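Only one protein chain is missing from this complex, and each of the others stays in its spot.
Let's turn to chain A:
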């Protein structure tokens, strides 16, 4: 039996794109700040503990679009989507676009000034069910044209930042981008933040459905950026370890393949470092199963063992023979 319609609810939704920064050396705090200085009128946020994280000011993109919906019609909605860029340890770049779908329904489109006063809010112009919008948004197929698509807004900003002249376009290793699309519905009264699902579709799209007590879009987006960052790290490390043919005999080649991982990736693992307490439950769930850190630690251990084994000179016969 379907639960009764809880009435109008706030829906948060967004998408995060994650990519390696295409530069041979990781950026320092100073150059990272220059890179993400997207708006002259607002400051770049910089934090150095527990790791270097630089966040650009928000940009706003006006949208007049249809809301995704799995079952019903696609109601029209108007407002703005916020997008920002985040750089971790001068090495991993993320762009994150998100919006808050406000409850209640307007009847007609208002002047843009109205929407600009509510940055990151989108106002529906027809009745809709929050659950339906969530399901439509997370359906893995590419979102149809004309439908709210924070991913394409994030993608545009990612391409823009990655072309910056500060970057020499030489990444230390080959890696792909990942896409994580997320939604958050209000948690039940008094309940903690929880994760309802985390899936990876065939085309590589990650989808996350959350329940959060906080309706602060920026905080929830930051949690999703953290999830996307660690998912990207794990994905990238797995792919690079597979390519390095760890078990094969060619020591030099394996070492050459592992070296950039040691130089640029292994120190980046820090799940939940900046996630506020109210949202921390999400990481706890993910750590229990599938156990992101468990898999990461085992990979890191494997890499370190290989590096150690292959650098020890076998000058003497193996001791076990004695």
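Basically, a contact is a pair of C-beta atoms (placed from the backbone, for glycine too) under 8 Å apart; a residue touches a chain by one contact, two chains touch by 3 or more; residues count from 1.
Just so we're on the same page, contacts and distances are computed from a predicted model.
Its record in UniProt calls the unshown chain "CobQ/CobB/MinD/ParA nucleotide binding domain-containing protein", which is the match among "ABC transporter", "ATP-dependent DNA helicase RecQ", "CobQ/CobB/MinD/ParA nucleotide binding domain-containing protein" or "Xylose transport system permease protein XylH". Within the whole complex, the absent chain has one touching residue among A:162, A:233, A:254 or A:268, and that is A:162.
Touch with the chain that is not drawn comes from one residue among A:171, A:195 or A:254, which is A:171.
The hidden chain makes contact, of the residues A:62, A:142, A:251 or A:291, with A:142. One chain of the complex is left out; on chain A, the residues touching it are 19-20, 22, 142, 145, 151-152, 155-156, 159, 162-163, 165, 168-171, 174-177, 203, 243, 245.
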